[in-house]
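Note that this complex is displayed minus one protein chain, with the remaining chains in position.
Take a look at chain A:
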Amino acid sequence: MSLKLGVPSKGRLMDKTFAWFEKRGITLSRTGSDREYAGRVDGIDGVSLVLLSAGEIPRELAAGRLHLGVTGTDLVLEKLPLWEQQVEEIAQLGFGQADLIIAVPACWADVDTLDDLDAAAAGFRARHGHRLRIATKYHRLVRDFLTDAGVADYTLVDSQGATEGTVKNETAEAIADITSTGETLRANHLKILSDGLILRSQATLWRSRVAPLNPGDRQALELLLDRLAR
């Protein structure tokens, strides 16, 4: 047994995570062929690297199959309703910044706030006979946010990618998605509601509160946390 550290298995998120650990004297690397999801850890003993999809890391932390994991705040809060009891935040890594926001067509001159969105939704439903559709993959976070804001007469439609295109394609009237620069939103003729910020997210190192630790793991964890704190 060793301490299991979960890291996103591809892309910039993986590279930046590797660089973040490297700066702290811990070398993470992929082994084998380019296509093989296996990795190694150098510079510290008793820690093993698990490469997996960023979206699965919250679940694995909550199930205690990972002791540590790097993933976005957005994914942890969306997937773990009791996240404060299931995981502990160790460090914000300073990259992967993104805001989860609500955006509507820029041509909706009458809509600037959630209050407007609610009124537009009421009118839309009366005219079209169905609720105003908001495309997202963050169902729980968006629903909680809109319920709290008192927005009614909307429905969430699932969109796992290219969410900004759903409005033009008329499969949704508005979207809730992550954005870092707002570039994609503008290119798709969307604007962010002035009070439509649901969450600020960034890549974060989490510790599972439920993963079992044997004495060796505990020692490795203390050593690792100590190294990261320096």
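In this text, contacts are C-beta pairs under 8 Å (C-beta built on N, C-alpha and C of every residue); 3 or more make two chains touch, one makes a residue touch a chain; residues count from 1.
Methods note: contacts and distances are computed from a predicted model.
Enquirer: Assuming one chain is omitted from the figure, identify its UniProt name from "Branched-chain amino acid ABC transporter permease", "biotin carboxylase", "Multicomponent Na+:H+ antiporter subunit D" or "Histidine--tRNA ligase".
Expert: Hidden chain identified via UniProt as "Histidine--tRNA ligase".
Enquirer: Out of A:A38, A:A63, A:C107 or A:V210, which is the one that touches the chain we can't see?
Expert: Result: among the candidates, A:C107 touches the missing chain.
Enquirer: Among A:I44, A:A122, A:L213 or A:L228, single out the residue that touches the unshown chain.
Expert: Touching the chain that is not displayed is residue A:A122.
Enquirer: Could I get the residues of chain A that touch the absent chain, sorted low to high?
Expert: On the chain A side, contact with the omitted chain comes from 81-82, 105-110, 112-113, 115-116, 118-120, 122-124, 127-128, 131-132, 139-140, 143-144, 146-147, 149-150, 152-156, 167-168, 170, 173, 189, 194.
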